[in-house]
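Partial complex: the chains shown occupy the same locations as in the complete assembly.
Each chain gets a letter, A, B, C and D, in the order it is written, and its residues are counted from 1.
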């Protein structure tokens, strides 16, 4: 059975390292990729690695990676020191936390620090308004929300930085699975909001990295 | 060809007069219903009567009804005097006005006055916050919004009165036709929001009438 | 890991206490919220707490809350005495009972009593007609129905009080999951029917509370 | 350009004559089919022939066919005498009439008479209950309804004869186009209801013809 063809050159080509999406891969396949990364001397980020699959990895693999259960991510390779804070990650509710944490770990893997603003959904508007000045101090904002995703529009109307909406699959009834939050973000009346796939904390972080590395248009 | 079977007794049965939905009816059918109402000595509300169809009515009919182009409604029968103000009607944008106006005319037909708060969508949050105390002074609130419908959640989180969400078909891209606003309202994280069909200003007003007539639970 | 940010002020702001939605929360997170509520001296309603998760709570928590398996709700805090009856809760079938019970418990938590009319779907129309006069005696009506939701239209055509439709996920084939019941309620030919999200007994009760507290328009 | 291949033998094979669906056909193609039918000495039913296309037919064709604008049907061939009444056709609203009329003309073309019960939707339940005994006297019932289609469930719960539901495209908001009425019919809690395509009055009549010709199971 053929193994994975890793795109190790991606980081040289576009500045973003390839990561491993664990869902749908067997523990054996993950182990092989970890081995290959070690052989190549590469650092590695593994996402969507749930606790059960982590536990099913051989001990050798579990020893060399740093696993985080909330974000379901594992990192192979030396941690980086104190990270410069550049991003704010904002969630509407507590249930959006795993997606936010995935974004946070992905940023950390690439050397970017983030501040987490949790449970500031708009049904209790003061929770957001109380913290909006603090959020404004970051160069890029990732917002994670499920349900009806009203947070996206309110937030993007209040701050000037790039806002990346990550709809989450948190919801019930018609809002089950994140479709409503996604379409709210896309159909938002707020200007210049951008959107990634449902639950895609990893992708939001990668977009933030692209943005943070793009030179500023100083003259504008 | 058979004519309409009017439910004249509805007002006695449930307190809400039957109205005529003009869409899909010919000018002749509308004329017959107007005649029948005059014969019965009944007042009559006609909705979704666009300007073209109004113009195609025989002059006799045009004379006896009071037509309003924005709300596309016509009323047969003596106007009522100054109306006691009981409802607030709030819109996210200018384009939601026809739906709001349909609600306003329906309330007026049943003797209830309303205050209109237009163009207070949440992308410019101050527009809503500036007027929220004024909105709070009404016993029931009808909110009309299209696009992503974020107004519904913010509004219902700020006021204690019943809030009736009317999603409108104002939108573009994925939000075309009002589906996203509808599902945002249904999936809202705000407590106790109720919803009617897309563009259904008439239905929202009828729901408001039911609410205004329900006796208050004084002891609660 | 950050904890929940409770909106304890909600009850002061809009008259409705915040509740805890247990689905997607760990027993530990629920326990923390219960502890916080006790520290604040607040009463608390927990919804969607299935029997398994309830059993997984520490005994200390299980002792202080009053759990009801049918409605999957738990209440922290002293029960209120005999409740004044203000609402009717009507279900089309036996399978809609959990949703109706959630509404009932939510009302009870806020001091409102309700009468339950169970299994009066319109396929056997006499079951509804036999009890319609009794239903009419309530100030607000919550109707829970799945399948094709025909109950909503028939009911709203027969009574003058506000009718809140709660579509349920009870259904099969094309009607699986409650979509058809929801759209039947929204597209109903009956006047002034309002709708909440699928299976949202809690939201229906909160809407009823808003309505019961709105002052009556005596002059109408 | 090739012409139509008529299935003239259908009436011998399954007892139902082929009909011509005019939508999407040019006046020339319709004319050719009329000519061919005359050459073969066949009677012919044309459906979905709107007034404009009828007017565009050559006068020779217009002379030999009997056109009805409400049902948008035309019939070639000698009319049959007084028809024995076997079917009831029931509509929820006035707007469902064209579909009902298409069913009526299709039945008439095959020698079956029908009684029309118009505008008996369930929002005003007495309109249906007043006439239910009369409806019960027919051997098969065709029901045409749009919006939320609640009529289907109530009707099928009240009568023993076969009930054929024809959802119509009459509706607004979420119920636009007939989808909700269709799914209400399919998901109905009433026993033994059968369904045809949206607006398919022709198909409902053909199903009724199959039923009327099936021998009765006298011993059941």
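Everything that follows uses one rule, which is that a residue touches a chain if its C-beta (ideal position, glycine included) is under 8 Å from a C-beta of that chain, and two chains touch if they have at least 3 such contacts.
As the structure is a prediction and not an experimental result, all values here were calculated from the model.
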**Message:** Starting from the 4 chains in place, I would like the total count of identical chains in the complete complex.
**Reply:** 8
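As a working rule, only the chains that are shown with their structure count from here on.
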**Pair sharing more residue contacts (C-beta pairs) when C-D is set against B-C** = B-C
**Message:** Do chain A and chain C, two copies of one chain sequence, contact each other through the same residue numbers, with over half in common, or through different ones?
**Reply:** different
**Prompt:** What rotation angle superposes the Cα atoms of chain B onto chain D, in degrees to the nearest 5?
**Reply:** 90
**Item:** Centroid comparison with chain C (C-alpha atoms), farthest chain
**Value:** D
**Interchain centroid distance [CA atoms averaged], chain C/chain D, Å** = 43
**Message:** On a C-alpha centroid basis, what's the spacing between chain B and chain C, in Å?
**Reply:** 26
**Asked** For chain B, what residues touch not just one other chain but two or more?
**Response** 10, 18, 156-158, 179, 182, 186-187, 191, 197-198
**Fill in**
Among line, ring, star, complete and other, the chain touch graph is other
**Complete:** A full list of chain pairs that touch reads A-B, A-C, B-C, B-D, C-D
**Message:** For a test of understanding, state which residues of chain C touch chain D in their complex under the given definition.
**Reply:** 92-93, 121-125, 147-150, 152-154, 156-158, 171-175, 179-180, 183-191
**Of all residues in chain A, those that touch chain C in their complex** = 70, 94-95, 97, 116, 118-120, 123-124, 126-127, 170, 172-175
**Message:** Looking at the complex, which residues from chain C come into contact with chain B?
**Reply:** 10, 13-16, 18-19, 84, 86, 110-112, 139-140, 156-164, 182, 186-187, 191-198, 203, 205-217, 219-220
